[in-house]
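Note that one protein chain is taken out, while the other chains of the complex remain in position.
Chain IDs A, B and C follow the sequence of writing; residue 1 opens each chain.
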Amino acid sequence: MSSRTRDRTNEIGLEFTDYKGQPTTLCQGCGHNSISNQIVQIAFELNVRPHEIIKLSGIGCSSKSPAYFLGMSHGFNALHGRMPSVGTGALLANHHLKAMGVSGDGDTGSIGMGQFKHICRRNLRMVYIVENNGVYGLTKGQFSATADEGLELKYAGYNEFPPIDLCQEAIVAGCGFVARSFSGDPTQVRELMKAALSHGGTAVLDIISPCVAFNNVDHSTKSYTYGKKHEVPLHDIGYVPKREEIMIDEYGPGEARSVELHDGSHIILRKLESDYDPTDRLGALARLEEALETRELVTGLIYFNDERPSLAEAAGLKDSLPALAHLPDEKLRPSRKKLDEVMARFL
Amino acid sequence: MSSRTRDRTNEIGLEFTDYKGQPTTLCQGCGHNSISNQIVQIAFELNVRPHEIIKLSGIGCSSKSPAYFLGMSHGFNALHGRMPSVGTGALLANHHLKAMGVSGDGDTGSIGMGQFKHICRRNLRMVYIVENNGVYGLTKGQFSATADEGLELKYAGYNEFPPIDLCQEAIVAGCGFVARSFSGDPTQVRELMKAALSHGGTAVLDIISPCVAFNNVDHSTKSYTYGKKHEVPLHDIGYVPKREEIMIDEYGPGEARSVELHDGSHIILRKLESDYDPTDRLGALARLEEALETRELVTGLIYFNDERPSLAEAAGLKDSLPALAHLPDEKLRPSRKKLDEVMARFL
Amino acid sequence: MGVPQPTTGVAPDAGRQQEQRVNDFAIVVATANGTGSQTSNLTILRALFKMGIPVNGKNIFPSNIQGLPTWYHIRVSKDGYVARRETSEVLVAFNQATVNQDVQELPSGGICLYNDDWRSMPERDDIVMYGIPVNEFLREVGARGKFRDRFTNMIYVGALAQLIGIELEAIEEALNYHFGGRQKIVEPNMEVIQLAYDWAAENLEKRDPFRVERMDETEGLFLITGNEAAALGAIFGGMTLTAWYPITPSTSVVDALTAHLPALRNDEEGNPTYVVVQAEDELAAIGMVVGAGWAGARAMTATSGPGISLMAEFAGLAYFAEIPAVIWDIQRVGPSTGLPTRTSQGDVTFAYHLGHGDTKNILLFPANPKECFEFGGTAFDLAEELQTLVLVLSDLDLGMNNWMTEPFDYPEEPLKRGKVLSADQVDRNWGRYKDVDGTGVGYRTLPGNEHPLSAYFTRGTGHDERAVYSEDPDKWVDNMARILRKFETARQIVPGPVVDEAGAAIGIIAYGTTEPAIEEARDRLAAEGVKTDFMRLRALPINDEVRNFVERHDRTYVVEMNRDGQMHGILQLEMPDIATKLLSLAYLDGMPLAARWIAESLHAMEKEITG
Partner (left out) sequence: MGVPQPTTGVAPDAGRQQEQRVNDFAIVVATANGTGSQTSNLTILRALFKMGIPVNGKNIFPSNIQGLPTWYHIRVSKDGYVARRETSEVLVAFNQATVNQDVQELPSGGICLYNDDWRSMPERDDIVMYGIPVNEFLREVGARGKFRDRFTNMIYVGALAQLIGIELEAIEEALNYHFGGRQKIVEPNMEVIQLAYDWAAENLEKRDPFRVERMDETEGLFLITGNEAAALGAIFGGMTLTAWYPITPSTSVVDALTAHLPALRNDEEGNPTYVVVQAEDELAAIGMVVGAGWAGARAMTATSGPGISLMAEFAGLAYFAEIPAVIWDIQRVGPSTGLPTRTSQGDVTFAYHLGHGDTKNILLFPANPKECFEFGGTAFDLAEELQTLVLVLSDLDLGMNNWMTEPFDYPEEPLKRGKVLSADQVDRNWGRYKDVDGTGVGYRTLPGNEHPLSAYFTRGTGHDERAVYSEDPDKWVDNMARILRKFETARQIVPGPVVDEAGAAIGIIAYGTTEPAIEEARDRLAAEGVKTDFMRLRALPINDEVRNFVERHDRTYVVEMNRDGQMHGILQLEMPDIATKLLSLAYLDGMPLAARWIAESLHAMEKEITG
């Protein structure tokens, strides 16, 4: 980002700094900080209105980060592993809000596994970022369920168990937007985040985000060095906002594929891996499986499917309706006549 | 089973009735009862020593059933969704025990999802039966997470959400023995159970077990009628106990495949579906995916892989060691000298 | 202290049987679960009610779907007593599995209707036996399959009606009600009933004193379960989100919500103004409620014991981050899974302190359907006014059984949405957790508020008045002191106690569904010369009235349905200087308390004290 970006205001008259949060209290070099920065930037670039966003998280270093971006948006740092349920309540209470959720691999893959699976199944419309570092950062470095099998770390010791693949988990649970990225690849992170914000259901971003304090040894798949060396992007990604639709044609056909998102914007995927089709559920699972074996960090939009209604839609909360939270008393209390009618039925 | 079976004693001198439990209190015709009966029978046939088995369950109609089989085995009807953790503790306390666990689709797929995934990941050696009926039987018929999308039931109403496939979930979580069956196919249920008992890690049996009270409409994939019509067995299954190894040769090669299990017994799979390979993880996921789309009830040993150590093995609890629960005091309390040594280090 | 145990099986009033017993006895119907006998039993209950006779029905059912014994108790009371009677004089013995015990429990002089096809029946010469040839009837009406069970149950309705004098018109009305007027179902049932009715007229010779007679005591009243009333209360109280996980006996709260919401709360275009989500477990259910409460919805869940345990962590968050949330706890017997289909008041202490650390929650105690309806809205008002968790402690007896009630009052007061700032009300001075008026309650903003200064970050960690993270010791102390101030504010605005006082030396304090038994016990005691005053608590924390009541009386008994005298303990802590004036009468066996137990226990303790 050029220093010019930082100075100018965006189309809704906000400055870059308006999208910042409190100064971070995370470690210097922590991947999570980089991700927070990308959120600030895309919000600025997309002319996001801060009050239309809520920030959600569970507990952990990662889950602290919503304090460090979008200071003008309401935020809720909930309980360990329980961001999904809190998000479900909040987004049903006000289905016009967009949610930017940040969780950790411990928060999502261990204590939060159940809620994570069920939010995917219900297709709650929110961006669900997992800042995945293979350890519990905030409690000082124990292995999480995404740690490499056989990894040995100074504090955590030796890991006996195979890693859980959160992208596979999301896909199997019915999630329609599943991406993986690397905090060391900010460009890709940004494009994926933008697309995720435009998606009409749960959008899971599993972002490898190295913990420099506890899991940054070179052979760990969650380290910077490893990520830098082994990242395999499936495609080049470009996000095109709705109002710039016209530009889509600029992307030559053939090697690039354009996918329309819920809000009318598009994501352009320029294939790097020739036969990868992100709309093929099994193919996606297979590619993840392969990457697990080869220890590659495949990144990109791994699976996409926007056929299922979001939870709010399934609940009948149409876009045109006011938020439940803002309904006036008249809508909340049936008339006296109705009460009489109901009681009459009991007589 | 012939009436003769019921009379005679097995090789360890127990009668068939010795393997029974209390009379069932479940509904007449409930699939769960049929499964209990198969457990009684295989225990009898396999000459199981009742005290070497523990019965485990969560909460639900299904979870009540351990009271109705193996009355001479210790049992623990735990909390809703928490059978896996209780089982983990019990089987680490005494790693010589074998566990027969019975859960429901609510117990496993909803409240128990997290523990279910993590028991698979840790590969706790136990038989984990899900008596899957797509509803919460005991609370009178609400949809569970395995209910068909779009299903309409008298009490539960209309189901908006796609079903969770517990076999896929188990596979993705790292489970090495994943089977599906149908309570209306007792022969297959029995052979799979026997093999599961011989497996060296978590063995998940997802058994469709119709709830005659709340989910038995013909078009529900969890009903009897549907199961009878749409069951697609992947193979004929035969279990061969260790001491009868010699018989294996009787199965002609080519169309049959023999897999050796942890305890030296074998399972013989005579292919019905020509190219199905239960050791191919992706193939298994794919076949399940296909079945989900075609609404087929594919049954059989869907995935098998016994390469990972069980949790007890990973914890260093070798078969040759006595159970932790039975260690004598001398093993449990280090000597006075050791205490002095430890304290000396602090000086 | 020697609290006498309830006796079962022996009628305290056996002996004085031979006078006519009109509208003053109890009926028990013994059947097997899952046979549809609920319909028959409710029909009897409703028919009696339609005859103008005060009634109450209590279903004593097993934790099972089909086949285990279940008992339905109907109390018929010209005096309007609706508490549980331990003894029933009229037994409908239609479950062979329990008939021996059932007959044994009949008081001398009692009557027993039974299925005459059974080979053997227990013998007693001090009761009256009426056998009914069930199979013959079934053959006659040609019932097959599941209809056998259903019709069998209608047979005892007809025979009983004849025997004790229930009017057939009342029964037909009741059936009409039950089946929503669908004649196709009503008619064949009425046919069976009529058949049995006529048969009984011809074949059974009345040899007992139990009879019902039309009265005029139920005019304007109706029958409803507490859970359905609670659901209606929530609907008229502006509920916008319910998240829940099935658990007996709370499930029917949500069933009733789902049944009534479309008609009552879809807007003109048929769009919902609410959402009901079945969560994957109780942790998720309460999480959704807290998320929704934070975002401005009136959100609730309904659960029971095990669910309360699982909600503890979120309860603490709601308390500490000050988020409105409502939990209906339809209490069943704990600890643990306990007796899932039996009633209790056993969660009081645990709910009061739900969540680790220093936590004090607001509790409401409805005693009847009317209060369930009322508290359906009050709970939201309090949660939003005080920005905290409110737990409504109902119980299985109230929630799942049918109670007579006066019509519900339409809520006149507007919804109390508490201190919420709109975009044009926010300014630089605002701080989320500032106590600007001494109530302890700060102003909040909702997500979506367009004012650039309206955003704040909600957390369960230490924070200052502006919701900024803080580990500062003094800020922690100040914040927690302010939260405690809210509890003091609550004392003044929660529903106060209901008092029935006439200068007696002895007081009784209770809460929730023990009320009818206590009222009956007081009458009994008064008849025996022991006068009592009565205060029924409707909420915690209490206000000064309670202390004054205790001070005014020599002794006050706290009556409740749990083992440990939980409310008794809470009250003692509220008034340690007069703690010994509070005596505990606590008992829990899963059955609703009976007047006899209360009266006898209190009497016994009085004797011990006064010598």
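Note that in this section a residue touches a chain if its C-beta (ideal position, glycine included) is under 8 Å from a C-beta of that chain, and two chains touch if they have at least 3 such contacts.
Nothing here was measured: the structure is a model prediction, and the numbers come from that model.
Student: What are the shown chains that the omitted chain is in contact with?
Tutor: A, B, C
Student: From the list C:A97, C:A201 or C:V477, pick the residue that touches the absent chain.
Tutor: Checking each option in C:A97, C:A201 or C:V477, the one touching the absent chain turns out to be C:V477.
Student: Looking at A:L14, A:I111 or A:A315, which residue reaches the missing chain?
Tutor: A:I111
Student: Which is it among A:L14, A:A43 or A:I59 that touches the chain not included here?
Tutor: In the complete complex, the chain left out is touched by residue A:I59.
Student: Over the whole complex, note the residues of chain A touching the chain we left out.
Tutor: With respect to the unshown chain, the touching residues of chain A are 25-28, 59, 61, 79-81, 110-111, 113, 136-140, 142-143, 145, 157, 213.
Student: In the complete complex, which positions of chain B touch the hidden chain?
Tutor: Its contact residues with the unshown chain are 22, 50-52, 54-55, 66-67, 71-79, 82, 84-94, 96-97, 114-115, 118, 311, 315-318, 321, 323-327, 329, 331-334, 336, 338-339, 342-343, 346-347.
Student: Which parts of chain C face the unshown chain closely enough to count as touching?
Tutor: Its contact residues with the unshown chain are 5-6, 8, 62-63, 305-306, 308-310, 312-313, 315-317, 319-321, 333-342, 344, 346-347, 349-351, 353, 355-360, 459-462, 471, 473-474, 476-477, 480-481, 484, 562-564, 566, 569, 572-573, 576-577, 579-580, 582, 587-591.
In this section, only the chains that are shown with their structure count from here on.
Student: Based only on mean CA positions, could you tell me how far chain A sits from chain C in angstrom?
Tutor: Whole-Å distance between the two chain centres: 44.
Student: Where the centres are mean C-alpha positions, what is the separation of chain A from chain B, in Å?
Tutor: Roughly 35 Å separates the two chain centres.
Student: Can you compute the centre-to-centre distance for chain B and chain C, using the mean CA position of each chain? Integer Å is fine.
Tutor: 40
Student: Do you know which chain B residues sit against two or more other chains?
Tutor: 110-111, 113, 145
Student: Of all the residues in chain C, which ones touch at least 2 other chains?
Tutor: In chain C, the residues touching two or more other chains are 280-281.
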